[in-house]
Structures are given as C-alpha cells and as structure tokens.
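Below is one structure; the comments refer to it alone.
All protein chains of the complex are present and in place, except for one that has been dropped.
Presenting chain A:
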Amino acid sequence: MPYLFLGPWLLGAIGLTVAPMVVSLYLSFTDYDLFNEPQWVGLDNYAKLFGDDPRYLHSVGVTLRYVAWSVPSKLLLALAVALLLNALRGKGQAFFRSAFYAPSLLGASVGLALAWRAIFDTWVDTPDHALVTIVLLSAWQFGAPMVIFLAGLQQIPRDLFDAAAVDGAGWWRRLWSITLPMLSPVLFFNLVLETIHAFQAFTQAFVVSGGRGGPADSTLFYTLYLYERGFTEFRMGYASAMAWVLLVAIALITAVLFRTSRYWVFYGDER
C-alpha cells in the first residue's frame, strides 16, 4: 500500500531522473551525436576532457571562481539582512521579509537577466567585469537563505541572550558566542545548498552572455560549455561525460563540507 501512494513520485523519479542518468552515463562512453547510433569509445571522452581541452579546464576555473565569490557574498548578505529583520520583530518584519525575498522569486527568470544585461551594458561586455556582474546578480537573490536564517534566528532561546546581557556581553560578543554557534546548523545547510546551486548556475550566464560564455570566454561556466558541446556541436557523448564529472565533483565537495562540519557545526543536544 505505501508503494501505491509513492507510485506517482516513483514513476516520475525513475522515468525522469534515474533512467536518463543511467543513459547519460552510458552515452558518456560513446561518441553519440544525436542523430547516429552511439559507438563505444571507452574512456576517450574523459581522457580528452583532462588531457586535451584547454577550454574545458578554463571553464572549470571560471566556475570555481564564481562559486568562491558568489556563495560567501550571498550568504553574508542573507545573514546580515536576516539579523536586521530579526531585530525588527513585529515592526513591519513581514513586509520587509517579502520585499527582500522578491528578487529570489524573479531570480531564475530570463527577463530579469535581460534587465541586468541592459543595466550593466558595458560591464557585461568587458572580460574583466563580466563575471563580477553575474556574481552580483546571484548575490542579490539572497532571499531563500535569508528566510531560512531568519527562521533559525527565531529558534534561538531568548534566555540565552538575556543571561549573556546580564553578564555584560555586548552585541558582537552575543553574535559571536551565541547567535553564530546556535545558527551553525542552519548556516551549514545554507552553505551546502548554495554551493551545489552555484556549481550548476546556468541561466544568468547564458542570458547575460547571449549564450556564448563571452566576452572572450570570461563567463564560460561549466554548464554553459556543456550546453555548447551538447546542443550546438552535437557532441552529446562528450557533454554527458562532462555532466558526470560535474556530478562527482559536487558530490565530493559536499562530502568534504560534511567532514568539516563536525568541527564547526554545533547541534544543541551534543554537549
């Protein structure tokens, strides 16, 4: 009976996620070009990725730079605004919460990226600044982690703050010794989620660069290069290999984050 209820979801998960993934794993070992029967080429695609494709390595560099800039700036903004809103308790908090969340709702939309393109016209067209504009665009959409931070902040028992205040702890002291440790599980959750999202970023870069990763490849995100190889050059086998390398890389990085979490994430019931 439980499987009956799970049925619709299972069908979707298997048919739309698992099966395509298995097929793409198979295709990554072939020279599939969309039109002809795929031919088995073994590890050729993978070997070429790391040995004979400077543009691929370049796209990895661009993506890492993007992740390294966009994730911290987005989380910092989200946390700062959440702290502000938390202090607002009852004084229009609901309004400001919605207002700050709005950009995230529009976030993935093409229209917004187009507007961004128009606003930062000359920046977007210079290689040294193009990536920065995309980082800004992503940081601006801090709504989702902000709401989660806010919920986390409201879970922290008031008496901790009251006790600290009685002991003479100032605002910074309370932030450092109470808020951040108590918030660390939420921070960890947001960090993992945003890191995974950042690696998969596509829409903004695609629209802002007109689908080319330009100018001069300065915004050639991993996903953009994957798309170009697959859908404009029809090298689907190669693109599939790229997708699998990305999947494994994200899994590894997430695992590393989880390993480090034991040193800095504090769950209330541990000690």
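Please note the rule applied: a contact is a pair of C-beta atoms (placed from the backbone, for glycine too) under 8 Å apart; a residue touches a chain by one contact, two chains touch by 3 or more; residues count from 1.
We take it that contacts and distances are computed from a predicted model.
Choosing from "Oxidoreductase", "Sugar ABC transporter substrate-binding protein", "Citrate lyase alpha chain" or "peptidoglycan glycosyltransferase", the protein name stored in UniProt for the chain missing from the display reads "Sugar ABC transporter substrate-binding protein".
In the complete complex, the hidden chain is touched by one of A:127, A:157 or A:170, namely A:127. Touch with the chain omitted from the figure is made, among A:17, A:155, A:232 or A:260, by A:232.
The chain that is not drawn here is touched, among residues A:103, A:181 or A:215, by A:215. Remark: the residues of chain A touching the chain excluded from display are 8, 33-36, 54, 122, 125-127, 210-212, 214-217, 231-234.
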